[in-house]
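Left out: one protein chain. Kept in place: all the others.
Residue numbering begins at 1 within each chain, and the chains themselves are lettered A and B in the order written.
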Amino acid sequence: MSGQSLPLTAAMAAEERQARRAHRLRQLRLWRRLFTRSFSSALGLAIVTVFLVFAAFGPWIAPYPADAMGAVNMKLSLHPPNWQHWFGTDEMGNDLLTRVLVGTRTSLQIGLTITLGAAAIGTPLGLLSGYVGGGTRAAIMSLTDLFLSMPGLVLAIAIVAALGPGITNATIALAIVWWPGYVRLIDAKTLSVKEEPYIEVARSLGASRARILFRYLLPNCVSPLIVKASMDMGAAILAAAGLGFIGLGARAPTPEWGAMLSIARGYLPQWWWYAVFPGTAIYLSVLGFNLLGDGLRDMLDPRTSSG
Amino acid sequence: MTVPLLEVRKLSLQFRTFDGVYQALDRVDLDVAAGDTVGIVGETGCGKSVLAKSVLGLLPSPPAHYPGGEIRWRGANILGAPESRLREVRGLQVAMVFQDPMTFLDPLYTVGDQVREVVRQHDRVRHARRGKAEIRRGVIELFARLGLRDAGRVYDMYPHQLSGGMRQRVLIAMALSGQPQLLIADEPTTALDVTVQGQILRLLQTLVEEMSLAIVLISHDLGVVTSICRRVVVMYAGTVVETAAASDLLTAPLHPYTRGLLSAVPRLADTAGTLRGIPGQIPNLLAPPAGCRFAPRCPTATSLCQRERPELRIIGGSAVACHHAGAA
Partner (left out) sequence: MTSPLLEADGLRKVFTTRSGVRGRHANVAVDDVTLSIAAGERVGLVGESGSGKSTVARLLLRLVEPTAGAIRFEGQDLMALPEAELRRLRRHMAMVFQNPHTSLHPRMTAAQSVAEPLRIAGGVGGETITRRVAEMFDLIGLPRSFRYRYPHELSGGQKQRISIARALILRPRLMILDEPTSALDVSVQAQILELLLSLQQELALAFLFISHNLAVVRYTCTRVLVMYRGAIVEQGETRHVLAQPAHPYTQSLLAATLDPVPGAKLPAPEVVDGDGGDAGSGCRYCQRCPRRMLPYCREVAPVPVPAWHGGQVACHAASDGPSEQGGH
């Protein structure tokens, strides 16, 4: 039963690759299964994909690219939806479809940056607090609680008011407001995983704290992170639109859904399309991310994912 | 002539899962008469637990699916019976005790309250009404009978305040509160210390004698099963491979799997001899082998064994599902 030391032959390497491929295929099957089984997840994925495409290619697929940055065309001002302008036009005569499309990029960009930024700040803090415990945890948790006790949007407004309006500052403000949620999540996950026998095994093998944190604990946090991040995207987009609505987000003439809604308010109810289309865009994008997040959570939940 | 209580005939069970159809049970037979002590022994995946749960209709029907067979209770088939009929059977005629007392007791209620709740359920089905005090007295009496000292105090205690053995006695009390004729105990001692195990097994034995209760004891531990059961059923991968009197099973096992199991168990008394495990592993029940399910691991398997599933044959006082039994 004890083997001699064999050199790595080509056959063994090939066998390795094949086994890895088989494993990956099974993973893909699981993913595919999830999205074909659950209508809402599939819908979520579809919506998000559409918006991602818009964000990526917006400026190129928009019918009136000049309108994206606010050309002035008073003759076309406030035309209802028609065959030339599917979403109608705004008060400057800009094609609303173009502006909504290009606005996708803005909103998604902000959403993604906020979420990633918050995760980048919150995750290490959460890992540290969960694993080290004691005074460190008390300190981090107090800080987190401090931030959590302040109404998020109000704090963001305060920060933006201090830094000055604009996409960058709005993003910074929201990321600052967002990170505590990640700390809580990662801290909780770390606390529970920390007790797992395989962590004790690692310690018994002489693994350093750093190794345990990065090699053992962090990979376990990836799933909940992905789920939270995708659900947060929706909220982040909404928050960014909220800031834009009160004029603290993107500056004109950059198309941004919230800002558009703010102006559109004055044109209700007669020129309804001005508010409806950006509003629907916000609604759909948030819905899409939420559904996607739900689907990912069901799939990544070790209890429901078979095997 | 003993009264047949439970007759399971050719019961098959499948689970529809993400990965395919899981053949959990394949034409299983089981007989329990009044006052019988039957043990079901088998390893992981043999189907003993799902068999027990099937008797009480505890498996949710998708994904569980019964392609064939019958479960007869006192002559009447209860497989697939409506909930109303099953509720008459559950607890009042057939009761079940599960493995880990800690997880089967609600930590938020006192044990007395939990048993009382069960009693009230039974009363509802029987259309009887009893007052709170009367039920409490009955439960305390039952606790005392099951060896719980200071039963009155125990009634008001919470599960976490009790030891493992006491919790298991509470579960047994719950099961017996409906005065059933058959008690199915699924690994009742596995989660307990070995010294407590002896006490619980002794208790079960006493119940059989004093209350003429029939017991089906399920365990992976051959020693436990043969200590109090007169008859033993050995299961493997969803099939029954041997049924025999406990003493016959231990001295002259007929099925190669039984023999393998016996030679794999470390014993206190053996001073010589190596342990022999059974090579290989249990078959994947999503795609079980066509013939005898044990054939891939059997030292005496032939091509016949791989083609044809053996039926249970009577040899002496035992039944074996093996093409070559009796010839060895």
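Operating definition for what follows: a contact is a pair of C-beta atoms (placed from the backbone, for glycine too) under 8 Å apart; a residue touches a chain by one contact, two chains touch by 3 or more.
Here the structure is a predicted model, which is why all the values come from computation and not from measurement.
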Omitted-chain contact residue, chosen from B:Leu222, B:Leu254, B:Leu312 or B:Ala325
B:Leu222
Candidates A:Leu43, A:Ala207 or A:Ile226 - the one touching the absent chain:
A:Ala207
Subunit B residues that touch the omitted chain in the full complex:
43-44, 149, 163-166, 193-195, 197-199, 201-202, 205, 220-224, 226-228, 246-247, 250-251, 260-271, 274-279, 281
Name every residue on subunit A in touch with the hidden partner chain.
1-3, 5-8, 12, 15-16, 19-20, 23, 196-198, 200-208, 211, 216, 219-220, 302, 307
